[in-house]
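Our next item is chain A:
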Amino acid sequence: MISNAISLLIAIPLLGAVLSFYAGTKAKFVALIASLIPLALSLQMYMEFDKTSKIMQFVESYNWVPSLGVKYTVGIDGIGFPLVLLSTIVSVLVIIYSWGETKKPNQYFALLLLNEVGVLGVFTSLDFFLFYIFWEIVLIPMFFLIGSWGGPRKDYAAVKFFIYTHVASLVMLLAIFALYFTYQMPDGSRTFDMLTLLAATADKTIFPTSMLNIIFAGLLLGFLVKMPAFPFHTWLPDAHVEAPTAGSVVLAALLLKMGGYGLFRVILPMLPHVDKAFVTIIAIIAVISIVYGAFMALAQKDIKKLVAYSSVSHMGFVTLGAVAFTWMSVTGAMFQQFSHGIITCVLFMSAGTIQHVVGTRVIADLGGLADRMPKFAVIMMAGFMASLGLPGMSGFVAEFMVLTGSFATLPVYTMIVVFLSVVTTAAYHLWAMQKAMFGPILKKYMNVHEPHAYELFSMAMIIVLSLIFGLQPGLITDIMGTAATQVMEPVMTLTEMGVI
Partner candidate 1 sequence: MIPLELYILLASTMFTIGLYGLFTQKNGVKLMMCIELLLNSANINLVAFSAYQPNVNGQVFALFSIALAAAEAGVGFAILIALYRLYGTIDLDNINAMRW
Partner candidate 2 sequence: MEFSHYAPLWGEALLTILAVLVVLLGSLMKNSGKLMGYLSAAGLVAALALVASNLTIKPTLFFFDTISVDALSQFFKVVFLVVSLLVVIASMSKYTGKGADEYFALLLFATVGMMVVSSSVDIITLFVGFELASLSTYALAAFDRSRKNLEAAMKYFIFGSVASAFMLFGFSLLYGMAGSTHLADIAVASLDNFGPATLVALLFVIVGFGFKMALVPFHMWAPDTYEGAPPLVSALLAAGSKKMGFVAAFRVILIALVALRMEWYMAFAMLAAVTMTLGNLAACWQNNVRRILAYSSIAQAGYIAIAFVVVGAAYGAMPVNVLNMGPIRADQLGIAGALLLILGHALMKTGAFIGTALVASNVSKGSETDPDDISNYAGLAKRAPITAFCMLIFMFALAGIPPTAGYIGKFVLFSSAIYSGLVWLAVLAILNSALSLVYYLRIISYMYLKEAAGPKIKEQKGYVVALVLTLLAVVWIGVFPEAFINWAMQAAAVLLPQ
């Protein structure tokens, strides 16, 4: 049992960021090492992780700002750990993918590592104060990644991304305040401890429904914007289109997951105690996000924008599964988080590779690339198939579980999704694939070549992962299943768990 595993997990990339900032051209090696260690660490944690217990594991808790009731409390359970795993995996692959980065590499890799720090913090912190700090910190590296490595409209995109999400998180902060100031511990003191506060929301005498509704709405907004769900998604396409490939990957694979994580950790425990209308509202938002996202993707000209909207659509499944609130759907939604996190990487990487090999991302200008880059074509094909929910890859399992589970409580919405989204999703994937890759090779692309080995490698790795988790979902759904049952039940505080 590693002591302070989580703190190490957060500290090492931070250290790595500083080092690689000063490592100049050697930055990538430093970064790789600094991201491999957390990966190894998290795998080790996976070995030690008790899949069946609903207890927070690897908990560390120290007083930080006693006068405000702020503690440095971190720990993981089935909700957070899969995402921790995801973050460490994706970070490594992203760093490998951008091995050839030549523009200010030291800053570039430092920022990628900072990103890892932020998301790891969000997924592990059990104290709202700490949670919020990490939640905000994540914005900064992403702002710079978009802003200084981005495309033509990078400034607009970066600022829009920052302000849009920041406003949302401020609303969330207000809601957190409301929780904080309403609840008093038995000894009259205040606490930011997540689990304690969430457990308290069950108590009607402390949180009358009318009040809890407002708090709930505030928190919900914060998370839905991050997801992002319709109609709060418009920052996403801009950010993605302008961001550099690695930026998009991290954005889609990790940052969006923060929103989903929030749903499971914070929203679901409160759901039973708030106005029932919320279920309908969230369900509608989810359905619209899924269907609308798919149709938007169908209408896009830029392949990266297409992928961006596909993220909106896929994250909608997370919302749907979460709000459907059955064991199967919640498990599925958690798994969708994980699987989308993996699969979206390969999509954005493909888009990026096309961008810098061919020089354009406009689908209409592409054609017959498979003729010149067969290996890449195979991988991209596999990625797209995974994304459109081909059985055998992780995406299918997740969406199947979500739909099957959601039907029990939200039959109508589920059926709408099934009928309107499945074919559309397939349609835009195949259309893009066919237009870009197949058909006769265009004259102007006669001399394009396979992308670099490291790009192919990182993409192939993702395909392999998607296959592994598609064929053997149990590896991770066991953990999530436990978490799902635990989400269904009233929240246990750390003291009730007997952890501290």
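The candidates were selected such that all candidates are chains of the complex that A comes from, given by their letters.
Rule of thumb we're sticking to: a residue touches a chain if its C-beta (ideal position, glycine included) is under 8 Å from a C-beta of that chain, and two chains touch if they have at least 3 such contacts; residues count from 1.
Quick caveat: nothing in here was measured; it's all calculated off a predicted structure.
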Query = For chain A in this complex, which listed candidate touches it: 1 or 2?
reply = 2
Chain A residues touching candidate 2 - in the complex, by the definition given at the top = 64-69, 132-133, 136-137, 139-140, 143-144, 147-148, 154-155, 158-159, 162-163, 166-167, 170, 173-174, 177-178, 180-181, 184, 188-190
